[in-house]
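Omission of a single protein chain aside, the complex is shown with its protein chains in their original locations.
Letters A, B and C mark the chains in the order given here, with residues in each chain numbered from 1 onward.
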Amino acid sequence: MSYLINLASIFAIYAILAISMNSITGYTGLVTLAHAAFYGIGAYTTALLLIHGGVNFFVAMLAGIFLAGVVALLIGSVMSKFRGDYYILGSIGFLYIINSIMKNWDSVTGGPLGVAGITRPALFGVSFAENLPFLLLCLTLLILVYWLAKWIVSTPFGRVLKAIREDEEAIAVFGYRTKHFKLLIFMIGCGMAALAGGLFAGYIRYIDPSTFTIVDSVFMLACIIVGGLANVRGAILGTAILVMIIEFSRLIGLPADVAAQLREVIYGVLLIVMMFWRPQGLIGEYKL
Amino acid sequence: MGKKIGWAVVIIIVVVLIVILSGSKNQEGATDKSPITIGFVGPLNGDLANLGLNAKSAVEIAVDEVNGAGGINGRPLQVIYEDGKCNGADASQAGNKLINVDHVPVILGGACSGETLAIAPIAEQTKTTMLSYCSSAPKVTEAGDYIFRDYPSDTYQGSYGAKFVKEQLGKTKVAILNVKTDWGDGIAGVFKKSFTEMGGTIVAEESFEQTSHDLRAQLAKIKAAKPELVYFLSYTDASIPGLKQAADMKLNVPMLGGDAWDDPKIWADVGTIGEGAMYTVVSAAHGDTLGAKLKAKTGSEEVIACTPGAYDGIYILADIMKKVGTDSTAIKNALYQTNYKGGVSSDEIKFDINGDVVGANYVVKVVKAGMAAPME
Amino acid sequence: MALVLQLVVAALITGAQYSFLAMAFSLQYSVLKFFNLSLAPVFMSGAYIFIAVTRFLKMPALIGFCAGIIGAALLGWLLHICIYEPLRKRGSSNMTLLVGAIGAMTALQAFTIIGFGSEYQSLQPATSQWHVFEFGSITITSVQIVTIAVSILIFLSLMLISRKTLFGKATRAIADDEEVAKIMGLNTNKHLNKVVLLSSALAGLGGILVGLDLGMSPGYGLTSIILAITAALIGGMGITSGAFLGAFFLSFAETAGVGFLGGEWKAIIGFSMLILFLIFKPQGILKQ
Partner (left out) sequence: MSALEIKNLHKNFGGVRAVDGLSFVLTPGKITGIIGPNGSGKSTLTNVLSGMAAIDSGVLIIGGEQITGLKSYEAIEFGITRTFQEVRLFEQITVLDNILVVLTERGVFKSLRSARGKMHEVRAQEILERIGLWDKRHQLARQLSYGQRKLLEIGRTLAIEADIYLFDEPFAGLAASMVKMLSEILIDLRAKGKVVVLIEHNMELIRSLADHIVVMDNGQLLAEGAPASVLSQHNVIQAYLGK
């Protein structure tokens, strides 16, 4: 039974990532693959503050979100200048740079040795060490992020984001400094990704640079494309489907090495099929 | 239209959940002839797949032998193999499945330190014993009370290498070229500390990312530093091009490597370039007997670094389970008292208070005509 | 002094190795206008077909060479007519094409791993070593000289084709404006197939020559295509001579970085170049 609880926790963490990427890619049309880097910043800040700073888990997580926001401000302001393909290229560049920093800044990040012994969160005496309470924590944060994303999109700010997605040049003529809008939603999205990173660190209790690479960004992209762009529920649906595929291929007892590769073949083919069949995804509202 | 599809998919997910749920009721309370299942975690694909798969074959041989000799008090031993892919995320998933779905009392694994460190917290929390057969990173020492390893920590390999270079080879000026991974950094750091303490000097320190094969620039800098020996810590992927590039550059200086060079594929590929290359490896006292068994099973007598530890791991665990049964805490306590004799990886295996194997007898192997053999 | 010369030689070799995929990408980007990341598996297929032919079928290297180039060309062409051409016909945005390319890349890379295993394979016949030429303390092997020569040869021939032949003029016409080219009676689809075949063959050739010197592993394709795109961007996106120039610019920057900073920072140098050029000179060196 607790296998399912842990699976649900991983699902909740990836759902938060999908929702956060959806706000940037689904609603604002900015396809970014740098998301795994902010996922990593959240995880590393939370882990390092927890172990060395002796800080409470949630304070460390908030610091992670704040740091991710600051880094997103720097990177976002640079990337807001780019458009379309060049935006993705820039995001890939930044992802590799941040991943290299994680690998080579041994004194702080422990480099490839990673960070081990991260303790599970606790707040006012309530400990989330056991799997079930941890899952409840993940679900509450997922609902919080879901509500936040829903609210942002319902405000006029969200409407301007959609207009930027549709025709950035046109909305600019009506007096909107699109760079600022793109920057703010990028920061919000990356902050949410850092939240998921903190949770992941708490869940797995050992992190190393190999879990924050382009493969993870592509996985998040696949979730929102399968589920549906510009639809918060779509992001959750897509994540559910893809996490199911991962665990199904592990459980049906394929020879272990083929199973792992088969999963990646399924993602790849799924992305191609979606581009043909429903580019806007199962319940999406925006075609790339 | 969108709504209908959304709901249809949600229903499918619920159905799938129920299927998995019913499948995972645990098997306790069966008759005493039911199999005892333990877990195995290792890299079954990815860059280090050869490491994991070779160990897996040895484990399969050991299990057949144990079951052949009556199993564990009559109950057959069974192993569930999970792929840790040598990274924290997959290893944690694998460990979680073994502990929470298959309810294994003990896990043989992980191989890479990243795998062991990722599963250790879950194992500690659920009081599941872990016996890693290949994790050498110093960090594993304090990974937990339930965490053991029958493969020596890097601290031994690094200091053994330093002593060998300084005393046996009498070299004083050494260049280090290591891959940026937990293994590479771990050993390089220890080597540098002990070599400088013994009065040697490190004339150059270069490193490279695990995925890069082009070491020309690093080797050029090392050549300019005029070392008497290069301590080249690398996995198979970068060793083959690295050795070739060094030879192309006429960097004709002896090379000392780490236990990852115990992979005959390297020497078969580099051919004459490998002549005289040396590397430290845990002396598998009886590696050849295991090699013969592996040849019968898999067609090649290749015994890679982690395999002896995995093979012995099965026997150690089988002996303990015969005495104390399958309760994990009992297994843990018994492991601290184990004194396993006649193992393949070493004649005597004992564990210290941290669960690390006591002592490590390394041997230096040297490559002659494409074959690696222990140096007299 | 010898160190600097040896580093220069190293940079020349690496530059030549980057140039094949960079020119192949630039040629395709000039007409198709999207980041075809699936050139990565095409690049690797050259090397893996070479291995299959020479090692499993025990055929001589020359046949392996031709089989690799033709195989890569066919793979690139198949991807084009099965995925990108139908998508372009349906008027899909280049973002949709890019996501399709990411899908194809992920699936094909997984297939390669299932087929050839995930470990490193060297293309060089076992136990043999390329003849080493020595000039004072500088050394260079025969395959490296061939790589540099072939890369310059390919560059010159692409220049000639582009200026002198009908094929070159048609390609430039489509690059300027595909609609206008159609109106002028050019069967653009047939012509695009030819361009794809040529660029895929070029990528396959690059895969083989790099494989012969450095060997090949499945993960290598992704980093190579991103470095190739960086080289194309540095030179000037869509200009073949730009890609050639960019490849050497990138390799010299990387080698200098490794020379002075250290090997582990190599990845950061490559991607910082990408970001710097994206910000300050997105049009690249050659374009005004």
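Here is the rule we use: a residue touches a chain if its C-beta (ideal position, glycine included) is under 8 Å from a C-beta of that chain, and two chains touch if they have at least 3 such contacts.
Computed from a predicted model, the values in this text were never measured in an experiment.
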For the chain that was dropped from the view, give me its touching partners among the shown chains.
A
Touching the absent chain in the whole complex: find that residue among A:Phe11, A:Phe57, A:Phe128 or A:Phe181.
A:Phe181
Footprint left on chain A by the chain that the document does not show
152, 155-157, 159-160, 162-163, 165-167, 169-178, 180-181, 184, 230, 285-287
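Note that in this section only the chains that are shown with their structure count from here on.
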Assign the assembly's chain-to-chain touch graph to one of these shapes: line, ring, star, complete, other.
complete
Multi-chain contact sites of chain C, meaning residues that touch two or more partners:
113, 264, 267
Multi-chain touching residues of chain A, meaning two or more other chains, are 100, 103-104, 261
Residues of chain C touching chain B in their complex?
2-3, 6-7, 10, 13-14, 113, 117-120, 122, 124, 126-130, 132, 134, 137, 139-141, 213-215, 217, 219-220, 223, 254-255, 258-259, 262-264, 266-267
Complex contacts: residues of chain A adjacent to chain B:
1-4, 6, 10, 100, 103-104, 106, 111-114, 116-118, 129, 131, 203-208, 210-211, 228, 231, 233-234, 237, 240-241, 244, 247-248, 250-251, 256-257, 259-261, 282-284
As the complex stands, chain A meets chain C at residues 31, 78, 81-82, 84-86, 88-90, 92-94, 96-97, 99-101, 103-104, 214, 218, 221, 225, 258, 261-265, 267-272, 274-276, 279, 287-288
